[in-house]
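All protein chains but one are shown in place.
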């Protein structure tokens, strides 16, 4: 198992913390991380919909990740809700 | 016969004057004025092509004139070569 | 409110003075307009292969300002009475890099702002009584060819 820190943006700021720390298996993909995060938020009864987790992207400081990307070894993970800049 | 003053712009500035003064009949239209001006420029051997006179518009301070407009009574006449602002 | 009594502000000018971007922005800013498009035309250093040092802009000021106002009213009628406009064309001798034209448009939404801005510059090229005499580094000058004006 590895520990990953995920920076929070946009509506995820409602959680009141800068980052979430989750424990996932070494083999986990971004899809697995997404499931893990959804379950975590359900467990703590956060005021964040599962739909928001499903429609968010995961990214590093370098790029938006694909569902099949392995999480182990990636630095500076973040979850990015649908965007609305401008 | 009436006397009309025509303000000059753009390439017509090469004539070295602000205005031309031409004598035309009371009944003259813009088309007649154009012919009169072309002849005048040929007579004084100006370095202005007849083509420029033919492709120019006549105007008052209010609007661009039509070929059939009567000239008598119009104020502030000007000849406007093809435009290229911006 | 019809097309001849719009809510948006319009200012147009044909002027020998240096153009003022900050005034244009201040004039057109409005709390209900989230999109602002400023077009700036500047004197380019080369035209049709020749090195330009300056351009002498000649213009019919009275008729020109009347036409600029007409163009802004046409844009308001087409894209929104609450749009604001500042359109200034400079006249006189301008060096390379100097600003010859400002077209500033503000609108609640960006699509109408882009469309109105583009409409204004294209119509200015066709309808505004302004003429350019290019002054070349080699010392000669030339009045540029242009678009024949049509009566509307």
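Letters A, B and C name the chains as they come in the text, with residue numbers starting at 1 for each one.
Note that in this section contacts are C-beta pairs under 8 Å (C-beta built on N, C-alpha and C of every residue); 3 or more make two chains touch, one makes a residue touch a chain.
Quantities reported herein were computed from a predicted structural model and do not represent experimental measurements.
**Q** Relative to the complete complex, which of the depicted chains are touched by the chain excluded from display?
**A** Among the chains that are shown, those touched by the missing chain are A, C.
**Q** Return the single residue from C:18, C:40 or C:77 that touches the missing chain.
**A** Spelled out, the listed residue whose C-beta touches the missing chain is C:40.
**Q** For chain C, which residues lie in contact with the unshown chain of the complex?
**A** On the chain C side, contact with the omitted chain comes from 21-22, 25, 29, 31-46, 96-97, 108, 110, 114, 117-118, 121.
**Q** For the chain that got dropped from the picture, name the residues of chain A it touches.
**A** Here the touching residues of chain A are 7, 9-11, 13-14, 55-57, 59-66, 76, 78, 80-86.
One rule holds for everything that comes next: only the chains that are shown with their structure count from here on.
**Q** If you count the C-beta pairs in contact for each pair of chains, which pair comes out on top?
**A** Chain pair with the maximum contact count: B-C.
**Q** Could you put a whole-Å number on the gap between the CA centroids of chain A and chain B?
**A** Measuring from centre to centre gives 74 Å for this pair.
**Q** Approximately how many whole Å separate the CA-defined centres of chain A and chain C?
**A** Taking the mean C-alpha position of each chain, the two centres sit 49 Å apart.
**Q** How many angstrom lie between the centres of chain B and chain C, each centre taken as the mean Cα position?
**A** It comes to 26 Å between the two C-alpha centres.
**Q** Please output the residue numbers of chain B that touch at least 2 other chains, ranges allowed.
**A** none
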